[in-house]
Structure formats: structure tokens, C-alpha cells
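Every protein chain of the complex appears in place save one, which is left out.
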Amino acid sequence: MLHPKPRDERVDKAQFEAGIKLGALFHQFVGTPVGFENVEILERAMESCVKLQPYVEEVKVKIDRVKLREKLSAFGYTSLSPDMLHAEVVVKVGKRRVRAVLRWDERLKYPIMEIR
Amino acid sequence: MLHPKPRDERVDKAQFEAGIKLGALFHQFVGTPVGFENVEILERAMESCVKLQPYVEEVKVKIDRVKLREKLSAFGYTSLSPDMLHAEVVVKVGKRRVRAVLRWDERLKYPIMEIR
Amino acid sequence: MLHPKPRDERVDKAQFEAGIKLGALFHQFVGTPVGFENVEILERAMESCVKLQPYVEEVKVKIDRVKLREKLSAFGYTSLSPDMLHAEVVVKVGKRRVRAVLRWDERLKYPIMEIR
Partner (left out) sequence: MLHPKPRDERVDKAQFEAGIKLGALFHQFVGTPVGFENVEILERAMESCVKLQPYVEEVKVKIDRVKLREKLSAFGYTSLSPDMLHAEVVVKVGKRRVRAVLRWDERLKYPIMEIR
């Protein structure tokens, strides 16, 4: 009988690290003042924060302009909310690479985080 | 001709301090996971954080249960959002006391902060 | 020739979910006002926020009282800092369970997050 193959710990660690990055991004920045004047610099700053972290190869943050427009207050800006935040991060540990996504699911009313 | 009365600096400082407390509360806690299981402990913890700060006499934090119910995700909780957060703080500097309120204004789509 | 065993996706997902929880906890709460008056309610509130999240079986948050004392300001409180925050979370996805820890590493000057 075959012994089960040992799990590849580097895969697991890559998944763990990817989870850390998305959880961190969401909870650091939700609530931040955002409008059309600063949406781009905010996206780039958020990406810059993820890139600093260990094992990160790539990151893309996108704030939904349609949602942003809908949510603008009478003062021309709003607070960054979960339903306007989209992010992708690629993490590499050893030779293993995982891509994780943060996206709003309107039906579940929830910011889904998942491995792609 | 009368000289203008000097402004009472303690009034101004009380207003400044009240502003700090509301700005801090909002931006520290928006995004926090909240559901019916932890809404009360979260309110009390938020109040405990405000009470630590200089010049605070009283504080009351209230998370809107109706809004909370509306926003619950398929997983039974949501993130604390500006439209469900209400707070009042009383700050005293010297003998001057000000009461400031944080409340959601649905028409302005904005978390109004004001002196009462 | 043997085909490689497929990786157990549930293990990976458990690791991913564990990472999310620790990243979220750290970035939501670092900066929160904390002193000896509210350290316990803050720990319990932080735990309550993690417990709401999918797949969480257990969570323990501990704020280091020695570090807290060292960091207290002249006003008797401070802001929650990475070096005083310790947390453990147990996440279960299907039949697989992982335990993850957040702890300060003084030598690395870094809040290590790791699977135990």
C-alpha cells in the first residue's frame, strides 16, 4: 500500500500568506476617505503597502468607480466601503505561487476572498 | 470703543477635543466585524476606548440594529459601516463642557459630526 | 508510474482562512486606545469579531500587560501596538483544522504570523 504523499508545506504557506495580505488590506483601509480626486493615489498607496510584505509578487487594487459615484455624499466623497473594493494578489513561497482575489458578492452581501 | 472680549480658549479647546474623539472613533472602528452576537460588546469596547482619552466625561455608542439587520451578509455578520454608527461624547475642559454627536444623515449620505 | 496525489484543497483553504483572520485582526485593531481599564474588554471584543467569521472554531487574544505598562503615556493609556498583541486562532474547513498564531518577535522587530 502506498503511503500518502506528504503535503507540500510551501503550498499551504503560500495560501496562508495570501490570506494575511487580503485580510490586512481590507481592514486597514475600509473607512478611508475616497472620492474621484484621490481614488487613483489611494489605489496605488494600497498596492504599495501590500508589495512591502513578504512573498508578494504582484498586487492590483481596484476601487469600483460606479459604486464610488453612487455612494458619494453631498460633500463629494465617501468612506471606502467593502462593496467598492477589488484586489488581486500573487504570493510565491519557494516555487509555489497562488493567486488570491478579494471581490464583493452582491448576492451574499459579502467581500469574498478566494484562491483562483 | 470697546475692546473685543477675548475668546474663551477653553471653549475652543473643548470643541477641538470633541472633534478628535469623534474622528478617532469613526476611523478606528469602521470596518470591524459586527453581528447580533457581538454588537453589545463592541459598543461597550468602543465606549471604553473613548473614555480613556483626556477630557472625556461621558460617551455613548449605539449601533443601529435595524441597519445591522439589513446589512447582514449570508454569513450572519457584516462590517461596521458609517450608516449604522451613532455616538455622543461630552468633553469638559476647565469649566466648559461640550456635547458632540456623530449621526448618519441619509439625505446627505454622510456621517455628520456636530456640536449639540 | 504513480500519479501525484491531488493536494487536499481543504487544508489549503483552512490555511488561507487562518491567514485572513490574523491579517484582519492586526490591521483592524492596531492603533486602538488601550489602558489597564479597558484591556480586558478590548481583548474580548477583538475575539468576538474573529468568532463571527467563517470557519473559526476558537480564538484567543492576549494583550501583553508588561508591554502595555511600558508604553503607557502620561495620560494613562496608549495605542495598541504590534509588540503587545498576541493571538491564536483555530480554523476548521471540512475535517481539516489549522492553528495559527500571531506573536511579536523582538529580534525581527516583526509581528510573526505562523501555522502551529
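The first chain written gets the first letter, and so on, giving A, B and C; residue counts start at 1 in each chain.
Keep in mind that, in the parts below, contacts are C-beta pairs under 8 Å (C-beta built on N, C-alpha and C of every residue); 3 or more make two chains touch, one makes a residue touch a chain.
Predicted model only: the values in this text are computed from it and were never measured.
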Checklist line | Interface residues of chain C (partner: the chain not displayed) | finding: 26-27, 30-31, 71-75, 78-79, 81-82, 107-111
Note to self: Just checking the interface: what residues of chain B touch the absent partner chain?
What the structure shows: 2, 4-5, 7-8, 11-13, 15-28, 100, 113, 115
Check: Which parts of chain A are in contact with the chain that was left out?
Finding: 24, 28, 31-35, 37-38, 41-42, 44-45, 48-54, 75-77
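Rule of thumb we're sticking to: only the chains that are shown with their structure count from here on.
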Check: Chain contact graph: line, ring, star, complete or other?
Finding: complete
Next item on the list: Since chain B and chain C are copies that touch, just let me know if over half of their interface numbering is common to both, same, or not, different.
Entry: same
Item checked: Chain centre separation in whole Å, for chain C relative to chain B (CA means) -> 27
Item checked: Inter-centroid spacing, chain C versus chain A (mean Cα positions, whole Å) -> 18
Note to self: Give the residues of chain C touching no fewer than two other chains, as numbers and ranges.
What the structure shows: 24, 28
